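A single protein chain has been omitted; all remaining protein chains appear in their positions.
What follows is chain A.
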Amino acid sequence: MKVSLFITCLADLFYPEVGQATVELLERLGCEVDFPVAQTCCGQPAFNSGYHREAKKAARHMIETFAHADYVVAPSGSCTAMLKEYVHLFSGEDEWEWQEKARALAEKCYELTQFLTEILGVEDVNATLPAKATYHRSCHMTRLLGVKDAPMKLLANVKGLSLAELPCAHDCCGFGGTFSVKMAPISQQMVDEKVVHIEETDAEVLIGADCGCLMHMGGRIRRQGKPIRVMHIAQVLQSGLEKEGS
């Protein structure tokens, strides 16, 4: 199966290891992985801040970049939700052409764990991670994209991993893109509360499926000097197998 990767800008610049794990994981599961080099950013920062003209620039570019892909897979719930949002972004009367193209893109976009379970039909990727962990279900992934169970199914089959339920898992971590800097004091209260809940689980590892949330929570955890490791779910699913893939 041919898969075109969308490695989000945060993963590209700050977490290349997340992209690498994604590539290795997909290849290990028999996919032919392509990375269209023209890709940039999904446009979320502009869209959520109300700059829709700029968001449309990003959208048109991404639509064209992935026009020939069979499947577009991204290791991010939030950015995948944004790719699907393009359909609504082009809602003007003279934009129906772009809307059609946006719809075509939306139909072939998948968040990584969603792709694994729904398209590849895999729930056990044969990974091993002996650790106690907890999972942060990010808001856009669960509420906007509607992907709730896929990560859980996959994590349940990771050998050695014991997964503790995160108290108040439904609460936002306080990232929210530009919110995290524009409303830093509120964002801080939210993330501090989240860190308290994570600590309550006694987890050594915090797992998530969105680099944005992980960068925010991980950054706060580091600032507070807490001994909690932060991992993207792609890395977890590739744990114990890194060498085999390449």
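One rule holds in what follows: contacts are C-beta pairs under 8 Å (C-beta built on N, C-alpha and C of every residue); 3 or more make two chains touch, one makes a residue touch a chain; residues count from 1.
Rule of thumb we're sticking to: contacts and distances are computed from a predicted model.
Enquirer: UniProt name of the unshown chain, from "ATP synthase subunit a", "Lactate utilization protein B", "Glutamate transport system permease protein" or "Sulfurtransferase"?
Expert: Checked against "ATP synthase subunit a", "Lactate utilization protein B", "Glutamate transport system permease protein" or "Sulfurtransferase": the hidden chain maps to "Lactate utilization protein B".
Enquirer: Which is it among A:4, A:80, A:117 or A:180 that touches the chain not included here?
Expert: Touching the chain that is not displayed is residue A:180.
Enquirer: Which residue, A:28, A:101, A:136 or A:216, contacts the hidden chain when the whole complex is considered?
Expert: A:216
Enquirer: Considering the whole complex rather than only what is displayed, give the residues of chain A touching the chain that is not shown.
Expert: Listed in rising order, the touching residues are 7, 9, 11-20, 23, 27, 35, 37-41, 43, 45-54, 57-58, 60-61, 139-140, 143-144, 170-172, 174-177, 179-191, 193, 215-216, 218-220, 222-223, 246.
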